[in-house]
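For this depiction, one protein chain was excluded, whereas all remaining protein chains were kept in their positions.
And now, chain A:
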Amino acid sequence: MLTDWLHALLEPLANLIGLSPTLLDLLLEAAGETLLMVGGAALIAVVVGLPLALLLLATSPEGLAPNRAVNRPLGLVVNAVRSTPFIILMVAIVPFTRLVAGTSIGTGAATVPLAIAATAFIARLFETALREVDRGVVEAARAMGATRLQILRKVVVPEALPGLVAAVTVTLVSLVGYSAMAGAVGGGGLGDLGIRFGYQRFMPEVMATVVVVLILFVQALQSLGDWLTRRLSHR
(Lines give C-alpha, C1' and ligand atoms only; values in the text may rest on other atoms or scores of the structure.)
Protein backbone atom coordinates (compact mmCIF):
# COMPACT_ATOMS: atom_id res chain seq x y z
CA MET A 1 0.00 0.00 0.00
CA LEU A 2 2.75 2.35 0.99
CA THR A 3 4.74 1.24 -2.05
CA ASP A 4 1.76 1.89 -4.30
CA TRP A 5 1.38 5.33 -2.92
CA LEU A 6 5.09 6.04 -3.28
CA HIS A 7 4.99 4.63 -6.79
CA ALA A 8 2.21 7.02 -7.78
CA LEU A 9 4.01 9.89 -6.17
CA LEU A 10 7.34 9.22 -7.83
CA GLU A 11 6.17 8.11 -11.29
CA PRO A 12 6.30 11.58 -12.91
CA LEU A 13 9.81 12.06 -11.53
CA ALA A 14 10.85 8.63 -12.86
CA ASN A 15 9.46 9.47 -16.28
CA LEU A 16 11.47 12.64 -16.30
CA ILE A 17 14.78 10.79 -15.95
CA GLY A 18 13.68 7.93 -18.21
CA LEU A 19 13.17 5.29 -15.56
CA SER A 20 10.57 2.70 -16.54
CA PRO A 21 7.74 1.90 -14.07
CA THR A 22 9.24 -1.58 -13.63
CA LEU A 23 12.56 -0.13 -12.64
CA LEU A 24 10.83 2.29 -10.28
CA ASP A 25 9.19 -0.65 -8.56
CA LEU A 26 12.54 -2.40 -8.29
CA LEU A 27 14.04 0.76 -6.85
CA LEU A 28 11.31 1.11 -4.24
CA GLU A 29 11.63 -2.53 -3.30
CA ALA A 30 15.40 -2.17 -2.99
CA ALA A 31 15.03 0.92 -0.84
CA GLY A 32 12.70 -1.02 1.44
CA GLU A 33 15.25 -3.82 1.72
CA THR A 34 18.01 -1.35 2.56
CA LEU A 35 15.83 0.23 5.24
CA LEU A 36 15.05 -3.18 6.66
CA MET A 37 18.69 -4.30 6.76
CA VAL A 38 20.00 -1.00 8.14
CA GLY A 39 17.17 -0.55 10.60
CA GLY A 40 17.23 -4.13 11.83
CA ALA A 41 20.99 -4.24 12.21
CA ALA A 42 21.05 -0.85 13.96
CA LEU A 43 18.31 -1.89 16.36
CA ILE A 44 20.17 -5.04 17.34
CA ALA A 45 23.43 -3.09 17.55
CA VAL A 46 21.95 -0.57 19.98
CA VAL A 47 20.21 -3.17 22.12
CA VAL A 48 23.30 -5.39 22.40
CA GLY A 49 25.94 -2.67 22.06
CA LEU A 50 24.85 -0.46 24.94
CA PRO A 51 25.06 -3.13 27.67
CA LEU A 52 28.30 -4.31 26.08
CA ALA A 53 29.73 -0.78 26.21
CA LEU A 54 28.59 -0.34 29.82
CA LEU A 55 30.19 -3.64 30.72
CA LEU A 56 33.43 -2.66 28.97
CA LEU A 57 33.43 0.66 30.77
CA ALA A 58 32.54 -0.65 34.21
CA THR A 59 35.11 -3.45 34.10
CA SER A 60 37.92 -1.25 32.76
CA PRO A 61 40.76 -0.56 35.23
CA GLU A 62 39.39 2.87 36.21
CA GLY A 63 35.74 1.77 36.03
CA LEU A 64 33.14 1.23 38.73
CA ALA A 65 33.84 -2.50 38.99
CA PRO A 66 37.30 -3.19 37.54
CA ASN A 67 37.60 -6.76 36.31
CA ARG A 68 40.35 -7.80 33.92
CA ALA A 69 38.99 -11.31 33.47
CA VAL A 70 35.85 -9.86 31.88
CA ASN A 71 37.25 -6.75 30.27
CA ARG A 72 40.15 -8.29 28.34
CA PRO A 73 38.38 -11.12 26.48
CA LEU A 74 35.40 -8.89 25.74
CA GLY A 75 37.62 -6.17 24.37
CA LEU A 76 39.50 -8.70 22.27
CA VAL A 77 36.34 -10.08 20.66
CA VAL A 78 35.03 -6.61 19.91
CA ASN A 79 38.34 -5.60 18.34
CA ALA A 80 38.54 -8.82 16.33
CA VAL A 81 35.11 -8.22 14.83
CA ARG A 82 35.94 -4.59 14.14
CA SER A 83 39.19 -5.37 12.37
CA THR A 84 37.77 -8.12 10.13
CA PRO A 85 36.83 -6.68 6.70
CA PHE A 86 33.05 -6.82 6.42
CA ILE A 87 33.04 -8.89 3.25
CA ILE A 88 35.17 -11.55 4.98
CA LEU A 89 33.12 -11.41 8.17
CA MET A 90 29.99 -11.98 6.14
CA VAL A 91 31.35 -15.11 4.52
CA ALA A 92 33.06 -16.37 7.66
CA ILE A 93 29.89 -16.41 9.73
CA VAL A 94 27.66 -18.06 7.15
CA PRO A 95 27.13 -21.13 9.38
CA PHE A 96 26.04 -18.85 12.22
CA THR A 97 23.78 -16.89 9.88
CA ARG A 98 22.15 -20.12 8.77
CA LEU A 99 21.58 -21.05 12.38
CA VAL A 100 19.90 -17.76 13.20
CA ALA A 101 18.07 -16.89 9.97
CA GLY A 102 17.47 -20.42 8.70
CA THR A 103 19.06 -19.46 5.41
CA SER A 104 22.20 -17.70 4.22
CA ILE A 105 20.46 -15.89 1.36
CA GLY A 106 18.11 -12.92 1.44
CA THR A 107 17.50 -9.70 3.30
CA GLY A 108 16.99 -11.35 6.68
CA ALA A 109 20.19 -13.35 6.34
CA ALA A 110 22.16 -10.29 5.30
CA THR A 111 20.99 -8.49 8.43
CA VAL A 112 22.84 -10.99 10.66
CA PRO A 113 26.43 -10.10 9.68
CA LEU A 114 25.44 -6.45 9.45
CA ALA A 115 24.11 -6.58 13.01
CA ILE A 116 27.27 -8.27 14.27
CA ALA A 117 29.60 -5.78 12.60
CA ALA A 118 27.46 -2.84 13.75
CA THR A 119 27.33 -4.12 17.33
CA ALA A 120 31.11 -4.23 17.62
CA PHE A 121 31.37 -0.86 15.89
CA ILE A 122 28.80 0.88 18.06
CA ALA A 123 30.03 -0.73 21.30
CA ARG A 124 33.36 1.10 20.97
CA LEU A 125 31.65 4.36 19.97
CA PHE A 126 29.28 4.04 22.92
CA GLU A 127 32.16 3.25 25.24
CA THR A 128 33.94 6.41 24.12
CA ALA A 129 30.81 8.51 24.60
CA LEU A 130 30.21 7.03 28.07
CA ARG A 131 33.83 7.62 29.04
CA GLU A 132 33.40 11.33 28.27
CA VAL A 133 31.04 11.70 31.23
CA ASP A 134 32.58 13.97 33.84
CA ARG A 135 34.21 11.93 36.62
CA GLY A 136 33.16 14.57 39.12
CA VAL A 137 29.49 13.91 38.45
CA VAL A 138 30.00 10.20 39.01
CA GLU A 139 31.85 10.98 42.23
CA ALA A 140 29.01 13.23 43.38
CA ALA A 141 26.56 10.37 42.80
CA ARG A 142 28.79 8.03 44.81
CA ALA A 143 28.92 10.58 47.61
CA MET A 144 25.12 10.65 47.63
CA GLY A 145 24.96 6.92 48.21
CA ALA A 146 23.98 5.79 44.71
CA THR A 147 24.52 2.13 43.81
CA ARG A 148 26.67 1.25 40.81
CA LEU A 149 23.61 0.36 38.79
CA GLN A 150 21.97 3.67 39.70
CA ILE A 151 25.13 5.49 38.66
CA LEU A 152 25.07 3.81 35.25
CA ARG A 153 21.34 4.26 34.71
CA LYS A 154 20.76 7.67 36.23
CA VAL A 155 24.08 9.40 35.67
CA VAL A 156 26.35 7.88 33.04
CA VAL A 157 23.78 7.03 30.36
CA PRO A 158 21.67 10.23 30.61
CA GLU A 159 24.78 12.41 30.71
CA ALA A 160 26.21 10.63 27.67
CA LEU A 161 22.92 10.62 25.74
CA PRO A 162 23.86 13.26 23.13
CA GLY A 163 27.10 11.36 22.47
CA LEU A 164 25.23 8.05 22.28
CA VAL A 165 22.81 9.48 19.71
CA ALA A 166 25.74 10.79 17.67
CA ALA A 167 27.23 7.28 17.79
CA VAL A 168 23.97 5.79 16.51
CA THR A 169 24.00 8.30 13.64
CA VAL A 170 27.53 7.37 12.63
CA THR A 171 26.63 3.68 12.82
CA LEU A 172 23.52 4.12 10.67
CA VAL A 173 25.49 5.96 8.03
CA SER A 174 28.19 3.27 7.98
CA LEU A 175 25.50 0.59 7.82
CA VAL A 176 24.09 2.11 4.65
CA GLY A 177 27.50 1.56 3.05
CA TYR A 178 27.92 -1.96 4.41
CA SER A 179 24.42 -2.90 3.30
CA ALA A 180 25.50 -2.41 -0.32
CA MET A 181 28.02 -5.21 0.17
CA ALA A 182 25.31 -7.39 1.63
CA GLY A 183 23.95 -7.61 -1.91
CA ALA A 184 26.77 -10.07 -2.49
CA VAL A 185 24.91 -12.68 -0.43
CA GLY A 186 21.62 -11.99 -2.12
CA GLY A 187 20.44 -9.52 0.47
CA GLY A 188 19.07 -7.15 -2.12
CA GLY A 189 18.95 -3.48 -1.33
CA LEU A 190 19.86 -0.34 -3.21
CA GLY A 191 23.55 -1.12 -3.56
CA ASP A 192 22.75 -4.51 -5.03
CA LEU A 193 20.31 -2.93 -7.50
CA GLY A 194 22.94 -0.45 -8.58
CA ILE A 195 25.45 -3.21 -9.25
CA ARG A 196 23.07 -5.57 -11.03
CA PHE A 197 21.34 -3.06 -13.29
CA GLY A 198 23.63 -0.07 -13.38
CA TYR A 199 26.87 -2.03 -13.77
CA GLN A 200 26.14 -5.52 -15.09
CA ARG A 201 23.35 -4.49 -17.45
CA PHE A 202 24.93 -1.15 -18.16
CA MET A 203 22.02 1.12 -17.21
CA PRO A 204 23.81 4.25 -15.95
CA GLU A 205 20.51 6.00 -15.10
CA VAL A 206 19.77 3.25 -12.56
CA MET A 207 23.25 3.57 -11.06
CA ALA A 208 22.92 7.35 -10.85
CA THR A 209 19.47 7.13 -9.26
CA VAL A 210 20.70 4.63 -6.70
CA VAL A 211 23.63 6.85 -5.81
CA VAL A 212 21.41 9.93 -5.49
CA VAL A 213 18.90 8.06 -3.32
CA LEU A 214 21.70 6.80 -1.09
CA ILE A 215 23.14 10.29 -0.75
CA LEU A 216 19.75 11.71 0.19
CA PHE A 217 19.24 8.85 2.60
CA VAL A 218 22.54 9.42 4.37
CA GLN A 219 21.99 13.18 4.44
CA ALA A 220 18.60 12.73 6.05
CA LEU A 221 20.00 10.36 8.66
CA GLN A 222 22.85 12.71 9.47
CA SER A 223 20.63 15.78 9.76
CA LEU A 224 18.15 13.96 11.94
CA GLY A 225 20.93 12.64 14.16
CA ASP A 226 22.57 16.05 14.48
CA TRP A 227 19.28 17.69 15.31
CA LEU A 228 18.49 15.11 17.96
CA THR A 229 21.98 15.39 19.46
CA ARG A 230 21.56 19.15 19.74
CA ARG A 231 18.10 18.80 21.23
CA LEU A 232 19.36 16.43 23.90
CA SER A 233 22.47 18.35 24.82
CA HIS A 234 22.07 20.87 27.64
CA ARG A 235 25.75 21.71 27.96
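Everything that follows uses one rule, which is that contacts are C-beta pairs under 8 Å (C-beta built on N, C-alpha and C of every residue); 3 or more make two chains touch, one makes a residue touch a chain; residues count from 1.
The working rule: contacts and distances are computed from a predicted model.
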item	value
Listed names "Oxidoreductase", "NADPH-dependent 2,4-dienoyl-CoA reductase/sulfur reductase-like enzyme", "Biotin synthase" or "Cell division ATP-binding protein FtsE", with the criterion being the UniProt name of the chain not displayed	"Cell division ATP-binding protein FtsE"
Listed residues A:A146, A:V173 or A:V218, member touching the removed chain	A:A146
Of A:A30, A:V78 or A:V155, the one touching the omitted chain in the full complex	A:V155
On chain A, residues whose C-beta touches the chain left out of the figure	134, 136-137, 139-147, 150, 154-155, 158-159, 161, 232, 234-235
